[in-house]
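As you look at this complex, bear in mind that one protein chain is not there, while each of the others sits in place.
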Amino acid sequence: MSAIVLEQADRLFHEHVTPAVQADADRSVWPTDLWRAVEEAGLTLALVPEHAGGFGLPPDDALRVIRRSAWAAAPIPLAETMVAAGLWSLTGGDVPEGSLTLGPVNQADAITAERRAGGWRLDGRVRRIPWGSAAGNVLLHAVSTDGEPLVALVPSDTLDWASRRNLADEPRDRLSLSGLDVRWDAVHPAPAACRDGFLPLGALIRSQQMVGALERALDHALLHAGERRQFGRSLSKFQAVQHMLAEAAGHFAAATAAADLAAAEWSAAGGLEAGAEAVAELAFPIAVAKARTGEAAGIVAAIVHQVHGAMGFTQEHPLHYSTRRLWSWRDEFGGESHWQAEIGRLVCSRGGAALWERLAT
Amino acid sequence: MSAIVLEQADRLFHEHVTPAVQADADRSVWPTDLWRAVEEAGLTLALVPEHAGGFGLPPDDALRVIRRSAWAAAPIPLAETMVAAGLWSLTGGDVPEGSLTLGPVNQADAITAERRAGGWRLDGRVRRIPWGSAAGNVLLHAVSTDGEPLVALVPSDTLDWASRRNLADEPRDRLSLSGLDVRWDAVHPAPAACRDGFLPLGALIRSQQMVGALERALDHALLHAGERRQFGRSLSKFQAVQHMLAEAAGHFAAATAAADLAAAEWSAAGGLEAGAEAVAELAFPIAVAKARTGEAAGIVAAIVHQVHGAMGFTQEHPLHYSTRRLWSWRDEFGGESHWQAEIGRLVCSRGGAALWERLAT
Amino acid sequence: MQGFRFNPTALPPEAEAARTRVRRFLAGELEAGTYAPHRSSWTTFDAGFSRRAGAAGLIGMTLPTRYGGQEQSDLARFVVTAELLAAGAPCFAHWVADRQSAPQILRHGSERARREILPPIARGECFFGIGMSEPDAGSDLAAVRTRAVRTDGGWLVTGSKIWTSNAHRVHYLIALVRTGDAGENRHGGLTQVIVDLSKPGVTVRPILNMAGHHEFNEVFFSDYLVPDDMVLGAEGQGWEIVTSELAFERSGPDRFLSDYPLLVELIDRVGPTPDARQAVEIGRLIAHLAPLMRMSRSVAGLLHQGQSPEVEAALVKDVGTAFEREVPEVARRLVPVEAEMDSGDDDAADRFADALAHTVLDAPAYTLRGGTREVMRGVIARGLGLR
Partner (left out) sequence: MQGFRFNPTALPPEAEAARTRVRRFLAGELEAGTYAPHRSSWTTFDAGFSRRAGAAGLIGMTLPTRYGGQEQSDLARFVVTAELLAAGAPCFAHWVADRQSAPQILRHGSERARREILPPIARGECFFGIGMSEPDAGSDLAAVRTRAVRTDGGWLVTGSKIWTSNAHRVHYLIALVRTGDAGENRHGGLTQVIVDLSKPGVTVRPILNMAGHHEFNEVFFSDYLVPDDMVLGAEGQGWEIVTSELAFERSGPDRFLSDYPLLVELIDRVGPTPDARQAVEIGRLIAHLAPLMRMSRSVAGLLHQGQSPEVEAALVKDVGTAFEREVPEVARRLVPVEAEMDSGDDDAADRFADALAHTVLDAPAYTLRGGTREVMRGVIARGLGLR
């Protein structure tokens, strides 16, 4: 089944992620047809179990769809919607139509929830929520005054947004909550997967997306090197170009292996349904995946631009749809340094002898 | 005059630093003839003023001689002797015949001096004194019990040594002082140039030496690339080899500029005779020189070995006399990280706006 | 090894006087708020700024006084350039004219070209672009196909140039065109000409860059008439002129200070007590930058002596642009701020994020513009005797 879903997704992206759609998205035009097609194919509900009315894909298959959407540079919050829908459904909530997103997305921001008659009052300031006001509903992570982690699903048009964009011109809006009242049934206890916030899940999806974007960036570069001639030869015949691209391929292969590792362990642990203990164990592979894909992103983006020369800088050439995403995504939900430090602290705290067991099996 | 001295030094090293001398030095055989020639040429007294019976070279010329000796991979403590002789003479001491060295060489080690009838009693444990027991006398930096920085010149055969070597098989001996009594006239107040120890002066001479060794390593690689054939062509015709060596040349050029910068400022400040304020100002260029040459050392050594292939690993090929020194010297008197951190702390403490003044002039 | 010529170069007093002058000028601009250093660099085009810089005597300084210059040394110009870069000043309008067009016209131009063009360049009122690359000749200049055909009193040019920065807003280009056959060594038959963009026969098509900005252009020539006195040097001498003067283009501090303002923002953002990693990584950057300053200044000294240090210039560009490329990477590793386009806010965190965003998108160009890294390494390898 996995192969069929992937093929269908590829076809869908091929048809709907046109140059016009991509150029429009850079100017904040929502890709209505693309989104409708994605919803109709059921992809947004990939991580919602069938018994809850979803598609119920195996978690690693869902991540593969995310990679393909990133390969296509589809300008939509598909990954965010999948995860938010899956989490909300896991809490017993009904998943609404339309696109979803989630926040806060970094450790510095936090939302507090105070119990009120008939519901909760939310306070906080959150930067860089992916797609923000462009998404239909936002899954917010909040902590109650007595320390309980919660999630709340709130229609984004009821919220106070300031518009921001990342380097790929994807919306990354700022949200100001000052005493927002939400009904009791819009707030549920946070599942184990996001008890401490969305950073690990966000890192997981961005690492998968980066693998897709890395592959596309390399595709562009290989094509260009084969077609473009300089000094009477095709670029691909220069040893310097060959070795540059071989090095990029190495980073791509390693990044893919790192992302595969996280996907496999996440899937084996039950995906979004992983329990608290499994979630703690997943910190390591997810940190490895985000750190390694993020490092590859910077190196590969530099190499593919070097190969493309001036042409790669133009809006006309599609390369930038992949590279601007790589430059953005590597920083989102914790950059390499953040996750490297997590790994380093974990490993050092356990001592040298304990490391091998984690690597070997 | 500088050109004549350098030419004479080059001739001397060419004559006396033979393959046999180098191979013997690796087995701890002292190069008697080489050392005698260096002393007879007056090079050991380069930094002792003429009025004190020395050679009185301009400080930057003396550093140039040190570079040439390192180019030749001369297995002698010429740089250490020059500096120790200059410092001792500056305190009014008589410089003895034979080779000299100095210590401690890192911040973790220290010697204390307690005043006794007729002299001082020294205590401490010092690691990795260059040439150690192989040198005739050791200039020791000590701090008196009332906090006064001192230097003491002590014959090394009166000391308790444990033999150690660096990666280049140069002696780096450990010294244990437990209550060593020295006469009052063997101890003088430390000049400004080494009030806080020998780290900056050591870093200065090692950065100059690394420039010499870098140049020699590149010489070897260029020769090899021109002579060695692979796949029917000389190595030098492969674009990958050309670009590797071009990159190495860039690091060499930058390292040389950094070492030049330190040499020029040190010389302008009066060399060993620099006053306290000038010594404080010299911290920046010396840190830059050691950090930049040390970084270049690792990169260039890796590249020249890659170019040489297996041949570069053999004892027969002279490359290792340069590369093993580079690997050793980059760590001595503070590695790159040490000096980079010094620079970083200095710059951050002064703020972004203040940086330009230091770079511009 | 045959050493490189990076000799120590002391600054003459006039250079220090020029420093005082440019600093006074920049202080005035900053006070007046004419530009935002964290969102600007030498590739920011601001004609007004350039006019004021010209009025302050900061452009065309090395030109003879009879052409509006001040007959100052290349070292004084080096100082002024470096100060403008360090301040993140928006210099792109006059940059090419000051850096390479004016020196080329002075050396190889007709008297008419000198008299007509050099004084307005020095006043900061006349701007230039470079017409080298063509759709099928990027790094490979010998592949130039834009053709100039002899006509009465001049040449008729037909063809196109690409990646011409600012062609839509400068007054002239210096274009490399084919006036004859390439010959055995592939380098013959090329000639440099001055193109007046206000004249008929030339059209400009914008090429937006990936940030959506308009800097590049494609320029089309259709029987564009170049009068004889707008030819630089002799017919067929184009290759020699271009290559002999590359050192001007490649060795300047614009090859390692493009993102200096980000480095300043980084230091301020980290604050006076860096952690272990911040201290080491910032210190490393500065240990790279300080020798680059010295290398670049040395080349300015050689240029001043009339030498043509092509290999040393390539080394400055290769080492320098490698450094420039690293600055945003180090910055983002040391401070966990995500780059954000035009936040419009103005606290320190946002200034840093803004500077970072612009630099991340610009940085890939550093190792391409003005000769790719691969071309530089080829030049250096030739200097090492490898090719």
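Structural remarks
Chains here go by letter, A, B and C, matching the order in which they are written, and residues are numbered from 1 within each.
The rule we apply is simple: a residue touches a chain if its C-beta (ideal position, glycine included) is under 8 Å from a C-beta of that chain, and two chains touch if they have at least 3 such contacts.
Source: prediction; values computed, not measured.
In terms of the touch definition stated at the top, the absent chain reaches A, B, C within the entire complex.
Within the whole complex, the absent chain has one touching residue among B:61, B:80, B:169 or B:342, and that is B:169.
Set against the missing chain, the residues A:26, A:169 or A:342 yield one that touches it, A:342.
Although one chain is not displayed, its contacts with subunit B can still be listed: residues 26, 106, 128, 164-167, 169, 172, 228-232, 238, 240-241, 298, 301-302, 305-306, 309-310, 312-316, 319-320, 323-324, 327-328, 331-332, 334-338. In the full complex, subunit C makes contact with the omitted chain through residues 275-278, 280, 333. Residues touching the missing chain, restricted to subunit A, are 215, 218-219, 222, 225-226, 236-237, 239, 241-243, 245-247, 249-251, 253-258, 260-261, 264, 285, 287-288, 291-292, 295, 336-337, 339-345, 347-349, 351-353, 355-356, 359-361 (touch as defined at the top).
Here is the rule we use: only the chains that are shown with their structure count from here on.
Distances from each chain's CA mean to the overall CA mean are smallest for chain C. The interface holding more C-beta pairs in contact, when B-C is weighed against A-C, is B-C. We define each chain's centre as the mean of its Cα atoms; on that basis subunit A and subunit B are separated by 52 Å. We define each chain's centre as the mean of its Cα atoms; on that basis subunit A and subunit C are separated by 39 Å. Shared interface positions of subunit A, defined as residues touching 2 or more other chains, are 238, 240. Among the residues of subunit C, those touching two or more other chains are numbered 374, 377.
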